[in-house]
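What you see is the complex with one protein chain gone and the rest in place.
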Amino acid sequence: MAKYIATIGEKVYAVEIIDAHHVNVNGHIYEVDFQSISGQPVFSLLVDGGSYQAHVYPGEEGGLQVLMRGSLYAASVVDEREKRLSAAGSAGAVQTGEFVLRAPMPGLVVKVPVNEGDAVKKGSVLAILESMKMQNELNSPRDGKVTRIQVKAGDSVEQRQTLLSVE
Amino acid sequence: MAKYIATIGEKVYAVEIIDAHHVNVNGHIYEVDFQSISGQPVFSLLVDGGSYQAHVYPGEEGGLQVLMRGSLYAASVVDEREKRLSAAGSAGAVQTGEFVLRAPMPGLVVKVPVNEGDAVKKGSVLAILESMKMQNELNSPRDGKVTRIQVKAGDSVEQRQTLLSVE
Amino acid sequence: MFDKVLIANRGEIAVRIIRACRELGIRTVAVFSEADRSALHIRLADEAYLIGPAPSRDSYLRMDKIIDVAKKCKARAIHPGYGFLAERRDFAQACEDEGITFIGPRASAIAAMGDKAIARATVVAAGIPIVPGTEDVGNLSDEALLKAAPKIGFPLLIKATAGGGGKGMREVRSLDEMANLISAARSEAQSAFGDGNVYLEKLVEGARHIEFQIMADMDGNTVHLGERECSLQRRHQKLLEEAPSPFIDDDEDFRQRMGAVAVKAAKAVNYLNAGTIEFLVDKDKNFYFLEMNTRLQVEHPITEEVTGFDIVTEQLRVARGRQLSFKQEQVKMQGWAIECRINAEDPYNNFLPSTGLISHLSSPKGPGVRVDTGVYAGFQISPYYDSMISKLIVRGESRAQAILRMRRALEEYRIVGVKTNIPFHQSIVEQARFLAGNYDTRFVEERFSLEHAEEGKQTFPEIAAIAATLVAHQQAERSAHIIARGKRDTSNWKWVSRWERMHR
Partner (left out) sequence: MFDKVLIANRGEIAVRIIRACRELGIRTVAVFSEADRSALHIRLADEAYLIGPAPSRDSYLRMDKIIDVAKKCKARAIHPGYGFLAERRDFAQACEDEGITFIGPRASAIAAMGDKAIARATVVAAGIPIVPGTEDVGNLSDEALLKAAPKIGFPLLIKATAGGGGKGMREVRSLDEMANLISAARSEAQSAFGDGNVYLEKLVEGARHIEFQIMADMDGNTVHLGERECSLQRRHQKLLEEAPSPFIDDDEDFRQRMGAVAVKAAKAVNYLNAGTIEFLVDKDKNFYFLEMNTRLQVEHPITEEVTGFDIVTEQLRVARGRQLSFKQEQVKMQGWAIECRINAEDPYNNFLPSTGLISHLSSPKGPGVRVDTGVYAGFQISPYYDSMISKLIVRGESRAQAILRMRRALEEYRIVGVKTNIPFHQSIVEQARFLAGNYDTRFVEERFSLEHAEEGKQTFPEIAAIAATLVAHQQAERSAHIIARGKRDTSNWKWVSRWERMHR
């Protein structure tokens, strides 16, 4: 049973894949049927009988683009099992200069295992954020030095709120 | 430089692939450009500037079917290099009962290395036929006994003429 | 007034109906069998529901399940398309009982016309000429049929009372072969329409099959949209249709006389919505009522192309209780339209049905070309349903232009993965008799052979030899290549999978 957090623009959805034909979205269970068309990234998706065709492809800055019924949805999906932001996650984007760690979703800061001035390596845990009953490790995208920590354990933060920086 | 004999219905063509853009058909050299469309068995073929689209696929009884400009051509192609009739060859077709070896192309009988009554195995050479400067071994499609040899070295034979039988 | 329609069908006609609904802002509900999850009508509909296993009797013929779906998703109307439940009076009745609008004629009209025997009696009463045959109502026993046969005389036809489209139809030349043919016809009719009743009809030889499109609204306004020539058939299966009929051509008086009779026949059963009156026409322009198809016809697009009216849109309009958007005098046939039915079958091997995955599909496009289809590249053609996978429709200012356009469209059409009858159509549209418009319902079987047709054509055996040799050469090179490089080499993957496709 896989759990994910999907972010569409400002909206956040906790999506739990129950089995091949059922998903739980923010507590509501849907019957789904999902098929790739001609082995292409075009999918026929049935949700409780509603029929949708979606073209899903990787976005320029990571994440997934969902083109559906003439609208484009920029999605980022976080995998709960692997306890990390997928490459698709917003944290992965910035590569150079100062890296500003922002909350990929609204939630509660569980722990900030670093102090200002600490040297961190690529992949070091910078913070643990609890959201929708899942704990997510937020990692450093590169080596650097921690600066300007702006939150502490116990704080609740909004989506995209700045947590700290790495120079 | 690969040499083939292609048979379309009753017509026989000696096709020599000179290089990527030239073929020699019965002594006439053509400039060709051959491209698969979308990685499908549909080909765009340019022959001295003439543009043709051909759908080429395996036939039920071996050989190749060429569907082009609304007509279907049953083709069999004999590879000279490997000195054997391809599965596409007419000899390969018959599987049971008396096997009658017929000349797949007009030519000169070079040798008949068997005698009536000889036991032969599948693949044994029954005759060697020279045609358009290529020598082709005609093999037995199965085990059996040679009967009714009707030609000898030096005879020239027509296409489909009976050479001998295997019971 | 309904704003959501359930389409109780599959394939190109389900897609056609969904498109019409889309263009009217009506929401659509598709139903599908386990074999059709990836079908185009599922992808294009607003909603889609599984109704059962692949065989029609377990899915597309299950009235109960379909009506359940309609109720569950609050679809207040059902469009049956053609085939399946389209001509089942009990289905129309069931919809009515459930307060669901059946987009088609009233159950009573289906009963009257759907049962061919009653139909004949009805139109005879209205003074319309018919082909001699069994006069009495359906439910005929084999004995009764065998007894009636000699009175009618041979050759004759066994036809399904519930049917159409040549299904459950058999031609009988003598009494002794008749018993077997009856049971064959019955079982075919049973599986096709869920009704094994059959009746007999004299076979009018050298006849043309010409049909008139009818539209009628709830106020009883009943008009015809001109004729379609459907004589080009093989084993009673239509293969190519044109509008107008080259036999009627510019004999406007003849057209209007037949049209008037068609309207009369429809009115005889108080007809509603779209329907088609089929006539047999002999060389002397005598015409006989054959049957009425109380549904949308496969070949309706050619009428749309020459009249400019959208028949499916009109069906929805009429079903919503509104009047027809046009009067008889506004109906004019302009230009010429031809339809070729593209079937997944092998014209070079006795038209054996062909199934498999469509690995590549490129449809003809450009001016005057219309393609109605339910398949696409990557779709699997299953053995469960009709072999018709597409309808290629062209229109032109004249018949000559339409034929030339059809030729280029057929040549453009590329379907890889299943065999199709496209080469058959390519040969037909080259035939002198076809060009002259001089063909009857037996033309294909008696006067046409694909092999002979190809002898006439300009051929390119030398080019074919070059193509075959280059392919064989490529294969040899590649198989050598595979052995040489081995499977670890990932760069092989792409062309290997391509190669697999080539050998499907």
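Letters A, B and C mark the chains in the order given here, with residues in each chain numbered from 1 onward.
Assume a residue touches a chain if its C-beta (ideal position, glycine included) is under 8 Å from a C-beta of that chain, and two chains touch if they have at least 3 such contacts.
Owing to the predicted nature of the structure, the values given are computational and were not obtained by experimental measurement.
Of the chains displayed, those contacted by the omitted chain across the entire assembly are A, B, C.
Checked against the full complex, the one of C:Gly99, C:Gly127 or C:Pro367 touching the unshown chain is C:Pro367. One chain of the complex is left out; on subunit C, the residues touching it are 15-16, 19-20, 22-25, 44, 301, 304, 308, 310, 334-335, 360, 362-363, 365-373, 376-378, 397, 401, 404-405, 407-408, 411-412, 487-488, 490, 493-494, 496-497, 500.
Touch with the hidden chain on the side of subunit B covers residues 33, 35, 37-40, 44, 46, 49-51, 53. Against the chain not shown here, subunit A presents residues 2, 4, 6-9, 11, 13, 15, 17, 23, 25, 30, 32, 34, 36-43, 45, 47, 50, 52-58, 60, 64, 66-73, 75, 77, 79, 86, 88.
One rule holds in what follows: only the chains that are shown with their structure count from here on.
By the count of C-beta pairs in contact, the leading chain pair is B-C. Relative to subunit C, the chain whose mean Cα position lies farthest away is A.
As a whole-number value, the distance joining the C-alpha centres of subunit B and subunit C reads 43 Å. Averaging C-alpha coordinates per chain places the centre of subunit A 62 Å away from that of subunit B.
The set of subunit B residues touching two or more other chains is empty.
Contact with two or more other chains is made by no residue of subunit C.
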